[in-house]
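The complex appears here without one of its protein chains, the remainder shown in place.
Presenting chain A:
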Amino acid sequence: MIGMAHFLTVAAIIFAIGLYGVLTKRTIIGILMSIELMLNAVNINLITFSHFITPEALTGQVFAIFTITVAAAEVAVGLAMVFRVYHDRNTVHAARLDEMHW
């Protein structure tokens, strides 16, 4: 029987993969993609809790839809910024974009 724990485990694994990507990917594009993974792990969590704990309400699902919408907007903005950065610096490597320090 597949229960709540299984869903949560999958979500946790996806979240961890995403986090690993955010921290290690060399390009900003990769980091953005990893962030999407983390967001979706959260979505899975939301829907899991909603389904198993409060099945009579659809709060979690509605939240997930919101997250997806916001994530889409975020990606649009993020990619636009990546284009600007590439235009300016001729690179999208996260390690090279380190001027914001002392």
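Following the convention adopted for this analysis, contacts are C-beta pairs under 8 Å (C-beta built on N, C-alpha and C of every residue); 3 or more make two chains touch, one makes a residue touch a chain; residues count from 1.
Rule of thumb we're sticking to: contacts and distances are computed from a predicted model.
Considering only "4Fe-4S dicluster domain-containing protein", "Cytochrome P450", "Ech hydrogenase subunit E" or "NADH-quinone oxidoreductase subunit L", the record for the omitted chain gives "NADH-quinone oxidoreductase subunit L", by its UniProt protein name.
Residues of chain A in contact with the chain left out of this view: 19, 22-25, 31, 94-95, 97-102.
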